[in-house]
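What follows is a set of notes on a single structure, which appears directly below.
Missing here: one protein chain of the complex. Every other protein chain is in place.
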Amino acid sequence: MTGLTKTGAVGEPVPADTEASSFLDIRDLKVHFPTDDGVVKSVDGLSFQLEKGKTLGIVGESGSGKSVTSLAVMGLHTAGQYGKRRRAQLSGEIWLNGQELLSAEPEAVRRLRGREMSMIFQDPLSALHPYYKIGYQIVEAYRVHHDVDKKTARKRAIEMLDRVGIPQPDKRVDDYPHQFSGGMRQRAMIAMALVNNPELLIADEPTTALDVTVQAQILDLIRDLQKEFGSAVIIITHDLGVVAELADDIVVMYGGRCVERGSAEQIFDRPQHPYTWGLLGSMPRIDREATDRLIPVKGSPPSLINVPGGCAFHPRCPYADVPADNASRTVRPELREVGSGGTPANEGVAGGGGHFAACHLRQEDRERIYTEEIAPKL
Amino acid sequence: MPEKKADKATDAGVEKGTDAPADGTSDAGGTKATATIPGARMRKKPVAGTEPLLKVSGLTKHFPIRKGLMQRKVGAVQAVDGIDFEVLPGETLGVVGESGCGKSTMGRLITRLLEPTGGTVEFQGRDITHLSTGQMRPLRRDVQMIFQDPYSSLNPRHTVGTIVGAPFKLQNVRPEGGVKEEVQGILERVGLNPEHYNRYPHEFSGGQRQRIGIARALALQPKLIVADEPVSALDVSIQAQVVNLLDDLQQEFGLTYVIIAHDLSVVRHVSDRIAVMYLGKVVELADRTSLYQEPLHPYTKALMSAVPVPDTKRRQQRERILLKGDVPSPISPPPGCRFHTRCWKATQVCKTKEPPLLELKPGRRTACWHPENAPDQAPDDKA
Partner (left out) sequence: MFAYLIRRLMAAVVLLFVVSAITYAIFFVLPRLAGSTPDQLAAQYIGKSPDPKTIEAVKQNLGLDDPVYIQYWDFIRGIFAGREFNFGPDPSQCNAPCLGYSFRKHVEVWPEMLDRLPVTASLAIGAAVLWLISGVTTGVISALRPGSFFDRAAMGIALAGVSLPMFFTGTVALALFVYHWEIFPNEYTPLTENPVRWFQGLMLPWFSLAFLYSALYARLTRAGMLETMGEDYIRTARAKGLKEPVVITRHGLRSALTPIVTIFGMDFALLLGGAVITETVFSFNGVGSWAVQSINENDLPPILGVTLFAAFFIVICNLVVDFVYAAIDPRVRVS
């Protein structure tokens, strides 16, 4: 695993017509960071598809690789990285609208950034430049990709600020970020991200730094804007509640890999992976009668340098000893389709909306454990 | 907790022979003490009529804003502006609110890390509002605090042993068997390996660090622990471990908690009674069941409806109240009811007269002219 793997080099056929493949198609993505202590395998073989007009939620805890994935799609691991020592090693394929991004020229990817795909970040205060006016920062984003004069761009900026619900946009356009409240800043960030009508919007923990009532506003706004613009949205969060609000499909990540993937209904109604159960059991629920005790996942998240062998979750899994032959500790479970005799995910229909889990437990055992032990306690 | 998992495993007839050793890993929440607690724990109702452990009345804290050459006082951040509540022994009072509502300041006031501008704080019937640092020292044994950020609240140059043992030194307490043994006992109790006595905070994960913070607070067996966002910096799966640990410790040592958090689900889970704060005021105070089942204050209702819920079916059906705008600045809070700028029920009276915190239903107080689920306090008022 060194450097970029060119698509052509591994003989993977380039999809002939983009119609047949998904709008965003990520195949076996790996993002590794060499450090003095060893290689940090932040993402280690991740595949998923996303169609336009759909929302994908990527859920996981810190260090699960969810943010690293989004930065890989945006090409931000390599942008501005010179010198060999800091370079992240990426491999796999990222297809956006029929174009492979990992093997593309950095300049070509740069031209896509902000125009075809854009991103909003967790903390809008630190993500906006403190020295420039909100308006200027939006104008800048617009003019990189559109050959227009400042006046036109400014009009566009005001229009976007208005669209995301900032009152008196023609005045606030000349404010600095520190003059905005937290919710307003995130709205401005969204305005900036959407100024070029991108087809893919990645929101990395967009509401984590915000208050609950403001979070609700922002989630609402993202939902409305998606309907309006018809873009594909990836929402990255640790909060299962947030994905339940927004996502059509969900990818649950653990230790740099996808452990479960499916539609929101599948994940919440019939979760298959013990880690997903753990996440659900750990969350106090406001919508149900208070349970007396939470069901935490024991232990702590894995080191990404020495990812546990076999199933990365096995040291924390209460059912690690159920599968025969000590498989949990020795064999890395593949992502297999639930209930179809276990078609491996990569051979499944791209974006086919199946429900996949990477777990050694047999389907019957999983169903039984979930319905008998987990569900009653959630 | 692992015990529960063991129970579950036997219930389900799954063979799980090696579960017990797995529990011994350092970060597993379970310790032997939990074994003495019955699996289904009883939530103790605080006995009515008992002396409150902590009584707060009219508590106020204004931070002056100074400007100009002469540093004239030009205004004040009204962080906490006249709040009353009491905490009964053995109960958990949860305090929720959004940023700027003054909940953290309130925590620092009742532990007397800050001196109140006005009002009184009584601990076990004794007025501690204006005690000096020296006078507070003996009381520090009984009142402890747990902080949000397990990364910055532990001195990186001190070993875990020194950190957790510091209260003994400060209070000049010599436990039987020596400080080290005592500290190791506490470490074990909070689910840390006592062998890690000589390690430094950076060698621990976030969840383990929060356990160190808890161990430090627990060292002298205090009566009251004030926890400011004890789990908000932790990952979901770790959060649950710490919540359960706090729960167990309360059972075992009969602790009283004031838990301050912005996360309503967490607060509801841990608290017996809950105070909802908005811009320096308590707007509602009720037991957790009624607060969540039929909130009286519109803000409480909106706050709860805004919490995203991990259930896709609820996406369509639930009633959501979307509040307009952000929380106003505590420097110049709105006149009258502070919530009126964002409230959908606001009328004239809300803009001019501040609603008093009244007991509208038994044991449930709210400050609102037009409460939900209770008789309107100003029915004739027009918008």
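To keep things simple, chains are lettered A and B as they appear, and every chain counts its residues starting from 1.
FYI, a contact is a pair of C-beta atoms (placed from the backbone, for glycine too) under 8 Å apart; a residue touches a chain by one contact, two chains touch by 3 or more.
The shown structure was predicted, so the numbers you read here are calculated from the model rather than taken from an experiment.
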Taking the full complex into account, find the residue in A:I26, A:V68, A:A127 or A:L361 that is in contact with the omitted chain.
A:A127
Selected residue (touches chain absent from view) among A:F33, A:Y176 or A:F229
A:Y176
Taking the entire complex into account, which one of A:A72, A:A157, A:V173 or A:M192 touches the absent chain?
A:M192
Answer key for A:K52, A:R111, A:K155 or A:R368 versus the chain not shown reads A:R111
Missing-chain contacts on chain A, rising order, are 71, 74, 76, 79-80, 82-83, 85-86, 110-115, 118-119, 121, 123, 126-131, 133, 140-141, 144-145, 176, 178-179, 189, 192-193
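Criterion: only the chains that are shown with their structure count from here on.
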Whole-Å separation of chain centres (CA-atom averages), chain A against chain B
32
What part of chain A is in contact with chain B in the complex they form?
61-62, 181-184, 211-217, 219-220, 238-245, 264-265, 268-269, 278-287, 290-301, 315-316, 318-322, 368-369, 372-373, 377
Which residues of chain B touch chain A once you look at their complex with the stated criterion?
1-2, 4-5, 8-9, 11-12, 14-19, 22-23, 25, 27-30, 40-41, 43, 98-99, 205, 207-208, 235-241, 243-244, 247, 262-266, 268-269, 288-289, 292, 302-312, 314-315, 318, 320, 322-323, 325-327, 342
